[in-house]
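A quick write-up on the structure given underneath.
As you look at this complex, bear in mind that one protein chain is not there, while each of the others sits in place.
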Amino acid sequence: MIPIDYYIIVSILLFSIGSAIVFTRRNILYVLMGIELIFNAANINLVAFGQLDPYLNGQLFSMLIITVAAAESVVALAIVIVLFKKLNTIDLNEITQLKEK
Amino acid sequence: MKLIEIVFFFFAIQLLSSALVILFTRNVVYAAIALMSTLLGVAALFVVAGSDLLAVVQLVVYVGGVLILLLFGVLYTYRDPESYFEKKHVLLSIVTVVCIAGALLFLLSDLPFNYPQLETSPHDATGITKRTGYLWITNNLLVFEVVAVFLLVVLVGAGWIASHVLDKSKKDV
Partner (left out) sequence: MNGLIPHIDVPLISADDISVLALTIFFMPIITFVLLFFTGKHILAPIRSWLATGVMAVMFVLSLYLHIHTEGEHISRWIWFEIGSLKFTASMLVNNYSTTMMVIATFVSLMVHLYSVEYMRERRNHSKYFPYLALFVSSMLGIILSDNLMITFIFWELVGLASFLLIGFWYEKDSSAAAAKKAFLFNKFADLAFVIAIMMLFANYGTAEISVLKEQVSITPLLNAGIFGMPILIGFMIWFATVGKSAQFPLYVWLPDAMAGPTPVSALLHAATMVAAGVFLLLKTSFFLGDWVGNLITIIGCITAVLAALQAMRTFDAKKVLAFSTVSQLGYMMMAVGVGANDAAFFHLATHAFFKACLFLSVGAVIHSMHHMQSHQFDHGQYKDLDTLDMRLMGGFRKKMPLTFVTYLISYAALIGLPFFSGFLSKDAILGALYDWATVSNTWTWFVVAAAFSTVAITAFYMTRQLIFIFFGEFRLLKTDMSYKQYFDHITESKWLINIPLIALATLSIWFFFSINPLHAQTGWWMKQSFVSGEHHVFHFFIPILASVLSIGAAVIAANRYKNVTVFVDRYVGLTKMFAQNFYIEKSMDVLLIRPVMLVAELCGSTDRWINHLIHGKAYFILVLAQCADVFDRWIIDGSVHLVSAIINGIGSFFRSYLKGNVQQYFYFTFIAFALILVWLAWYL
């Protein structure tokens, strides 16, 4: 068996890269990809620890996460389409509607 | 070094480098393809960790669903060739990655993980797929149903948001 430390390190790296994508990229699609990476980093951790659990809670939970991630991306893409229709842009620097006028 | 560790490192490096491609590329389509590579690597890690069912789910849902959706998004939001590319913040990205990773590693290095060091996975004999299915419909049945309903709601809601706005924009024109 692979030691769990390895999984942890891989997941930390994946998480930090995903976070960097979320923080630095301006395109909203990149940000969505970064979020997917963060989800996967979490999944790796869960699976790594879950293989020792006789009730497989880690696996089941990561399966839930995959489902929720899929749902999240569906809604996010719907919002992206709406935003693009309304503002004709997907650049986050230009989307500042949350700031009160 | 055992074969399985070689496999693990190969896929770890593959998925991390793909992730870095996403971080640094200027082309959205490249980024999407790199994302696919990353997800495949994660699926491979799941297999290494003994969760073959989860790997299949990862492939089907992520690569088959989410990625396709993302590609649709990419194509749908096409405005002009320039919009695919954007300014890179290479230094900023590297600094962010190093900072976060360093901080987390520093934090976690102090934590004592008391887990048994096993040679083989405990579920190899029984078969993890059967066990997972059994657990879904017994111990975690409620969660299973809630997620099913949740998915339905998301499906309808997303469709409604998009179609509603599209209809509205049509009317505005």
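The first chain written gets the first letter, and so on, giving A and B; residue counts start at 1 in each chain.
Assume a contact is a pair of C-beta atoms (placed from the backbone, for glycine too) under 8 Å apart; a residue touches a chain by one contact, two chains touch by 3 or more.
It should be emphasised that the depicted structure is a prediction, and the values quoted were computed from it without experimental measurement.
J.: If the hidden chain were put back, which of A:Ile9, A:Ile65, A:Val82 or A:Ile95 would touch it?
T.: A:Ile95
J.: Since one chain isn't shown, list which residues of chain B touch it in the complete complex.
T.: Contacting residues on chain B, toward the hidden partner: 103, 107, 110.
J.: Where does chain A touch the missing chain, residue by residue?
T.: Missing-chain contacts on chain A: residues 19, 22-23, 31, 92-93, 95-100.
Simple rule for what comes next: only the chains that are shown with their structure count from here on.
J.: Between chain A and chain B, tell me the centre distance in angstrom, where each centre is the average of that chain's C-alpha atoms.
T.: 7
J.: Quick check: in the complex, which residue numbers of chain B touch chain A?
T.: Chain B reaches chain A through residues 4-5, 8, 12, 15-16, 19-20, 22-23, 28, 31-32, 35, 38-39, 42, 45-46, 48-51, 53-54, 57-58, 61-62, 65-66, 69-70, 72-74, 76-77, 79, 83, 86-87, 89, 92-93, 96-101, 104-105, 108, 113, 115-123, 128, 131-132, 135-136, 139-140, 143, 147, 150-151, 154-155, 157-159, 161-162, 165-166, 169.
J.: Can you check the complex and tell me which residues of chain A touch chain B?
T.: 1-10, 12-21, 23-27, 29-30, 32-34, 36-37, 40, 43-44, 47-52, 54-56, 59-60, 62-64, 66-71, 73-75, 77-82, 84-86, 88-91
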